[in-house]
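In this view, the complex is presented without one of its protein chains, the others remaining in place.
On to subunit A.
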């Protein structure tokens, strides 16, 4: 499961990363935390499936 949900899929990795950082520019720590939380919730809704979400939670635990 983890393999299928974490397999490389990003269209333009550098572009996405730059936009993620740009989105946080000028935000305080609290504003950034809130932004991230909203983004996680939006992305979770986009995924929808609980099994996939669980696999992503598990993958995020690995460091």
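The definition used in the following text is that contacts are C-beta pairs under 8 Å (C-beta built on N, C-alpha and C of every residue); 3 or more make two chains touch, one makes a residue touch a chain; residues count from 1.
Basically, contacts and distances are computed from a predicted model.
J.: What does the UniProt entry say the missing chain is called, choosing from "Serine phosphatase RsbU (Regulator of sigma subunit)", "FAD-dependent oxidoreductase", "Heme exporter protein D" or "Spore germination protein"?
T.: UniProt lists the chain that is not shown as "FAD-dependent oxidoreductase".
J.: Mind pulling the subunit A residues that touch the left-out chain?
T.: 33-34, 37-38, 40-42, 45
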